[in-house]
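Just below is one structure, and these are the notes that go with it.
The other protein chains are all here in position, but one chain of the complex has been omitted.
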Amino acid sequence: MLGRNSYGKSGIRLVRLDRGNASHAVSDLTVAVSLEGKFDAAHVSGDNSSLVATDTMKNTVYALAKDLPGREIEDFALALSDYFLRENPHVSGSEVSIEERIWGRLGATAFEGSSNERRSARAVRSRESVTLESGLKDLLILKTAHSGFSGFARDRYTTLPETSDRLLSTSLTAVWAHRSAAGPFDGRWEAVRLTLLDTFAAHDSASVQHTLYAMGEAALGAHRSLGEIRLTMPNRHHLLVDLSPFGLANENEIFVATEAPYGLIEATVTRES
Amino acid sequence: MLGRNSYGKSGIRLVRLDRGNASHAVSDLTVAVSLEGKFDAAHVSGDNSSLVATDTMKNTVYALAKDLPGREIEDFALALSDYFLRENPHVSGSEVSIEERIWGRLGATAFEGSSNERRSARAVRSRESVTLESGLKDLLILKTAHSGFSGFARDRYTTLPETSDRLLSTSLTAVWAHRSAAGPFDGRWEAVRLTLLDTFAAHDSASVQHTLYAMGEAALGAHRSLGEIRLTMPNRHHLLVDLSPFGLANENEIFVATEAPYGLIEATVTRES
Amino acid sequence: MLGRNSYGKSGIRLVRLDRGNASHAVSDLTVAVSLEGKFDAAHVSGDNSSLVATDTMKNTVYALAKDLPGREIEDFALALSDYFLRENPHVSGSEVSIEERIWGRLGATAFEGSSNERRSARAVRSRESVTLESGLKDLLILKTAHSGFSGFARDRYTTLPETSDRLLSTSLTAVWAHRSAAGPFDGRWEAVRLTLLDTFAAHDSASVQHTLYAMGEAALGAHRSLGEIRLTMPNRHHLLVDLSPFGLANENEIFVATEAPYGLIEATVTRES
Partner (left out) sequence: MLGRNSYGKSGIRLVRLDRGNASHAVSDLTVAVSLEGKFDAAHVSGDNSSLVATDTMKNTVYALAKDLPGREIEDFALALSDYFLRENPHVSGSEVSIEERIWGRLGATAFEGSSNERRSARAVRSRESVTLESGLKDLLILKTAHSGFSGFARDRYTTLPETSDRLLSTSLTAVWAHRSAAGPFDGRWEAVRLTLLDTFAAHDSASVQHTLYAMGEAALGAHRSLGEIRLTMPNRHHLLVDLSPFGLANENEIFVATEAPYGLIEATVTRES
């Protein structure tokens, strides 16, 4: 029996140029579309009549991008998810995720885009409702003070020493739900991002969990438009190098940055109901 | 308010060598551990007394690997998830995921391991129950005949021509739930894998959905131990190259393999209840 | 002043299907073309008249693939490099590199291609001569016995203990020069690969350098068609896990596989002149 299923197109790369002014603007997006609905016949008997081809989804993304009035990815995700639901009565749910590469300006018509950080938006729509999220991902941050880890549980397999002074680094992913799907979104995105970074920088951290929660709490506190926020903070461990065999002290100066294994800390912070 | 949260250690790399016989055996695993429970104090007030350090989780994986009687990753996932729940009364749920690199034998003590395909296992445990899954991921497969795509929905943005003869390629990920957590698992894993590949090779494919469902149906039909199976089949598109500008015909011979965009087809096949 | 320069097209993805027999054959190639020559005007004054567009190079690869009689990548590299030199009098040198994904057979028209190992070929041509190389890359291999590392130099920064029993693992890249550009090449490639693997498996290894040299020496010894061979063997370190804090012995059983840092050992083995 066919259980939960969906299909769509991922990795749709779209660069849109706004050349209306002497100073150009660039939108560099990667879009994913996914549909749920009554697709049993396609699966069970090879009857494709209910399938919107994923190639058509791709075409739709390019065509709708052409006439989109603004450049906010939240609006584009809303418009696309609405389109697929509206045009296809047998589709029960649509999901559109967009990631935007952020290009910095070098000049009126030149840009720099080396950052791994991405701005994200996601619209999830059923016939009854829509949820809209914004977020950021792969934002690499580091604290060189005001971070410790002590007082944790100890058992027979615990060897980690306690510390009141360690490097804390993470590749931050944050996703927040909007209480309303109405924009504008750009200024709000900048503001939430700033709150997260300011809190990270200033926090007196007892653990990744502790700082994660403080960041989520600050974001909800400062931004009434947010319904909840989910933070994912892998712990990019920096280990002190033992220099004692060489007769050298290492007073929290020389570290080796490791990729694996890594702690993975995730939590959603919500408003009290 | 703290909502759903979890934490753990990911990317724990473990190579275990069994040297008991003249012919050695290698287990090459990447383990991830994740816990849920009563961690509010750590988040809200920086009280770490309820936190098992993720470094301790890593140590536990190595220590328990030492005395594990067999080499099946399902058993290891069950043992680890059980350990963390048993030893930590305030932990309400544990999840252990293991991916195994498959090494082929070059000799009694030499091996080849270039394949990207991974065998996977996952145990998810609460105080009341455990679910156990096995799977495979990143298995690249290709059909050069018996694959078409036609009769799909057409709208104003549809340009894809119908075809009765196309290349079909995917990087298969499959996860199946065991109806019982009792092994042995090795032979069963090989058998499910073989059913999936045989069905893929033989199927007269009307679409990715059609072949995916046939593979899932065949796996459930042939292997009574499976409760359900989830298949993820990205469509690795191969596009016909237009050679007509050079006066050459291209009778489904010359293709360009593309990475993006790609179709993404996912479904769970279950037993009728 | 313009110094050494070249340009070309890389990452040309080509899948060629041979459907002549009931049992199909697949060539899955990634081709790179690079040209050197008299391109000063393009660089200095923006005069493009001497430039073959890299888009044209891509088209040429597809068009020539169509009518290529065989499937050996060495022949294709020779033909392409010859074409570009022959057709463009102002081009002084051409280089064509090809990597082939190796697909295994699942059936007459179905294939499996998960291996990271690639077969490679490279033709480098001037007006006077051509050199032809074959090779393999990213072949992951592991020895669990007959490998030690001792008697190395010790200085004030040396902490590594000597060992007569360690895991030895590498991701092998090998490139060998043919003494003649005449094929056939398939059987020869298989044979050289087998000699390399057999030697790796059987060698009593005092170091990566020691085993690398033995492999190169064996390849040159067994295959008269080879002029020289270059081997690149990163040392994928496997570190013994210290289980003593848990009261457990670790008799070369439990290792952590590390990605970084890694030893990088490279050497060319040549025939005595």
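Going in written order, the chains are labelled A, B and C, and every chain counts its residues from 1.
Just so it is clear, contacts are C-beta pairs under 8 Å (C-beta built on N, C-alpha and C of every residue); 3 or more make two chains touch, one makes a residue touch a chain.
Treat the numbers as computed from the prediction; the structure is a model and nothing was measured.
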{"item": "Listed residues B:157, B:189 or B:255, member touching the removed chain", "value": "B:157"}
{"item": "Positions on chain A contacted by the hidden chain, ascending", "value": "13-19, 24, 26, 28, 59, 62-63, 65-67, 103, 106-117, 138-146, 167, 197, 200-202, 238, 241, 243, 245-246, 248, 250, 252-258"}
{"item": "Sites on chain C contacted by the missing partner chain, in the whole complex", "value": "1-13, 32, 34, 39, 42-56, 58-60, 63, 87-88, 149-155, 157-160, 205-210, 212-213, 228, 234-235, 259-272"}
{"item": "Residues belonging to chain B that touch the chain removed from view", "value": "156-157, 159, 245-246, 259-260"}
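Just so it is clear, only the chains that are shown with their structure count from here on.
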{"item": "Of all other chains, the one whose Cα centre sits farthest from chain C", "value": "A"}
{"item": "Chain occupying the most central position, where position means C-alpha average", "value": "B"}
{"item": "Mean-CA-position distance for chain B and chain A (Å)", "value": "24"}
{"item": "Separation of mean Cα positions, chain C and chain A [Å, integer]", "value": "38"}
{"item": "Interchain centroid distance [CA atoms averaged], chain B/chain C, Å", "value": "30"}
{"item": "Set of chain B residues in contact with two or more other chains", "value": "13, 59, 63"}
